[in-house]
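Structure provided below as structure tokens; questions to follow.
Missing here: one protein chain of the complex. Every other protein chain is in place.
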Amino acid sequence: MNIELITFFIFSFLLIVTSIKVITSPNPVLSAIYLVFSFFLSAVLWLLLGAEFLSIILILVYVGAVMVLFLFVVMMLDINIAKKSAAYIKYLPVGVGVFIIFNVLIIFFFINTFENINYNAINSINVISESNTENLGYVLFTDYIVEFEIAGLILLLGILSAIVLTYRKNPNNKYQNPTEQIDVEKKDRLKIIKGLKE
Amino acid sequence: MFDYPILSTLIWLPIFVGLILVASNDIGKSLSTTITLLTTLIILIISIKLFQSYDHSVGNLQFIEKFVWISGLNIFYYLAVDGISVSLVLLTSFINFLIAIYASSEDYNNKSSYLGYFLILEGLLMGTFSAFDSILFYIFFESLLIPLFLIIGIWGGENRKYATIKFFLYTFFGSVLMLISIIYLANLADSFAIEDFYYLTLSFEEEIFLLLAFLIGFGIKVPMWPVHTWLPDAHVEAPTSGSVILASVLLKVGGYGMIRFLLPITTEAGIYLSDYMIYLSLIAIIYISFVAFAQEDMKKLIAYSSVAHMGFVTMGIFLVFNLMGNNPTAAAIGLEGAMVQMISHGLISAALFFCIGIMYKHSHSRLIKDNFGVAQFMPIFSFMMVFFLMANSGLPGTSGFVGEFLVITSSLGSSFLFGFLAALSLILSASYSLKLGKNVLFGDNQKNSQGYLECKSNEKIVLGSLVIFVLYLGISPDVLFNLLDKSVSDIISSISLGRA
Amino acid sequence: MIPISYYLILSTIIFTLSIAGIFLNRKNILVLLMSLELMFLSVNFNLITLGNYLGDLTGQVFVFFVLTVVAAESAIGLALLIVLFRNKKTIDVDDLSELKG
Partner (left out) sequence: MIALTLILLLSPLIGTLLLLFCQNSSKDLTILISNISILIAFLLSLFLLYLFYSANPGPISANFLTFADTSLFSLHFGIYIDSLALIMSSVVTSVSLLVHYYSISYMKDDTSFNRFFIYTNFFTFSMLLIVFANNFLQLFIGWELVGLSSYLLIGFWIKKESAIKANYKAFLVNRVGDIGLLLGLCLILLSYNTTDYNQIFQIKNSINIDSVSIFGFTFNALSAICLLLFIGAMAKSAQVPLQFWLPDSMEGPTPISALIHAATMVTAGIYMVARLSPLYELTDGVLIFILYVGSITAFFLGLVALVQNDIKRIIAYSTISQLGYMTAALGASLYSLAMFHLITHAFFKALLFLCAGSIIIKCHHEQDIRKIGGLRKYMPITYLAFMYASLSLIGFPITSGFYSKESIIDAIGYFGHTIPYLMLLLSIFTTTLYTSKIFFKVFFGESTLPKEEQNENPSNENDRQMLLPLFILTAPSVFLGLFIYDPLMIGILFQNSLAANELIMSFYNGYVINSFKFFLHSFTTINFLILLIGLIFSYLYYYKKAFSINVPHFIRTTLTKEYGFESLSSYLIPKVQNIFTKYLWRKIDISTIDNGLINNTSSFINNLSSKMKKLQTGFIYHYSLIIISALIFLLILMRLTY
């Protein structure tokens, strides 16, 4: 039993446990943290697969940005700790049932086609050089340049929509509007009052 | 022989003016009535000119206007007219002119859009009768519903909502089937013109389905027996002029459609199913006359009577199938009888609905038991009403008789039983029309609680001109016959050609 | 030498777990979003493993794009969540049923 297999088993077992915890934990903060933890574990697994750049990206981008966002939101909204509501119990068996059916379905129906191919998952695809990042960079900026730009756009979209949705104009803050200040006529400004005695 | 496209003006002028009237809602009642009177008069004059310059001897399609409309699907804006369409165009313009005269004394809130819808309806009717491209025909056939839906819906009686929705959905269901069969035929003949459909060789099953689809589509419009229940409700709820136009012209669209589509295209299936269809129209004639006898509401009674009379039309048409084999002259007589019956029923039912409208204006109730002793207070009106009731029951000397006489002659050609059952309608139609006359016109009415008073001058003009026309068509319908003769024989020959 | 099917089994387990999560949670929409993240994670797993299997980098490139999309999506999701919370004062799944038929 070589070393990769062991690490794979350990980390995948941990990953399953943490994701179960993410779903079932009553406190959203706890489930956010478990989610962060599961990302770390999967980053390791990706490393095993030879996708180093992606695993680093996963941790940096995903955990750094998205999970922080989650935690930020969780902290901001005063989400009370959900008590073990009766409905939860009632639906547990259904949830588990769905889980089992689905697993059975996909694993036994689709995956066993790969059964006999004992192809080693771990190998690295190198296009121009050894390191995965270089290969990835090369492929990214030659074949998928258009998609790369679009990805940038999507991110811009994400930012804009977040601002537009949540921005509330504060009524009483004062600000100057230079354009209005310029196009003003005499009658707006000057008011002649008659019959004033010297 | 005409510099300007006469058919298109007939269609689009009223629609255009109608739209203006509907849009500009604030112009006064009198102005809108004069505009409508003027437009309907112009349309009447144009259609009379059309009638004169249509030479009967040739009888094929004349005044053809054909422009490419949707080149992709080769649909053409194809207008043309033959004997049958000319007579129906004349009927429409005449009836609409009468409605304009009658409506001048009515007062409805926002009357200009009321009249505007009538003008649009008139234009669309002209379009239906002169369209020779099946898609164009279908569009006009469908768009007829909208103005009438609005007329009944806005200015109708108490539960007009139920009636209008039922009327709309009913006819809509019918025309969906029709659309499917048109498309089916079109991609067989890869052109939408109707006469290209005539020369298609269709397998027997195809013809059966097409026949049934067209039959249901047009059967609902001509209310044939099982699918007629929308007509009484629509009539009861419609305002007077609305039910006049509905009864006198809209029912003829169904009959016209049958002649245009059903006869030439699905001949084999028609011959095969002709007995059942004749039984259907016989039921329509006899059973519906019994039901008409039992009505308490005047308008419903006349509505059922128009279903019964249209039963003659459908019978005339289906007899053509039945007699194609052994006796083509009887078939031609039957078809000509159906055509004459359509025109005459258009005039008579319009007149009867006008009479009921006039009585309703005074007594504000359509029930027979509320109106009695009208003759004492409205002698001229009741003279005309008795005349129309007599015409409705097919008194010879009025146009009502001519159509039924020819249809019965040709039905005797196929079997004596059909002729006898059709002739039974003589008593039945007499029984319910005279029952209406007896209960409403005669009888003693001292205090005149309904406030009957002699009808106004424009109503007299309307009813008077209808009396003249019904009498004229009754005494010497020759003018109508030589108009229809050539086109009917063309259709019969195109059927026999199709079959050969 | 880890046969490819192990990874695939792992990703299906994660995937079904996240489905159960979406379906099961009674608490709030946040958990729903998180289980959504999990779903994306399992999808990325598949992408990479099958990329390796086919010896083609597009799998990994695609994971890259998936990540950007998920980032944008969760940004918008959370913004919506905040607006929802601001109006409804609660994001508990049970009482958000205005769309009832």
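Read from first to last, the chains carry the letters A, B and C; within each, the first residue is number 1.
Criterion: contacts are C-beta pairs under 8 Å (C-beta built on N, C-alpha and C of every residue); 3 or more make two chains touch, one makes a residue touch a chain.
Small disclaimer: the values here were computed from a predicted structure and weren't measured.
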Missing chain: touched chains present in the view: A, B, C
With the full complex in mind, choose from B:243, B:392, B:410 or B:450 the residue touching the hidden chain. B:410
For a quick check of understanding: of B:166, B:362 or B:460, which residue touches the chain that isn't displayed? B:166
Among the options B:144, B:330 or B:368, which residue touches the chain absent from this view? B:330
Which listed residue, A:76, A:101 or A:153, touches the chain dropped from view? A:101
Option touching the unshown chain, where B:67, B:172 or B:290 are the choices: B:290
Taking the full complex into account, what residues of chain C touch the chain not shown? 19, 22-26, 29, 32, 93-94, 96-101
Name, in rising order, the residues on chain A that touch the hidden chain in the full complex. 91, 94, 98, 101-102, 105-106, 109
Which parts of chain B are in contact with the chain that was left out? 166, 170, 226, 229-230, 287, 290-291, 293-295, 329-330, 332-333, 336, 373, 375-376, 379, 386, 390, 393, 395-397, 401-402, 405, 408-410, 412-413, 415-417, 419-420, 423-424, 426-427, 430-431, 434-435, 438, 441-444, 475-478, 481-482, 485, 489
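One rule holds for everything that comes next: only the chains that are shown with their structure count from here on.
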Based on which chains touch which, is the overall arrangement a line, ring, star, complete graph, or other? other
Compute the distance, rounded to whole Å, between the mean C-alpha positions of chain A and chain C. 8
Give, as an integer number of Å, the spacing between the C-alpha centres of chain B and chain A. 69
Given the complex with chain A, which residues does chain C contribute to the contact? 1-10, 12-21, 23-28, 30-31, 33-35, 37-38, 41, 44-45, 48-49, 51-53, 55-58, 60-61, 63-65, 67-76, 78-83, 85, 91-92, 94
Contact footprint of chain C on chain A as seen in their complex: 2, 4-5, 8, 12, 15-16, 19-20, 22-24, 26, 28, 31-32, 35, 38-39, 42, 45-46, 48-51, 53-54, 57-58, 61-62, 65-66, 69-70, 73-74, 76-77, 79, 82, 85, 87-88, 91-92, 94-96, 98-99, 102-103, 106-107, 111-112, 114-115, 117-123, 125, 127, 132, 135-136, 139-140, 143-144, 147, 151, 154-155, 157-159, 161-162, 165-166
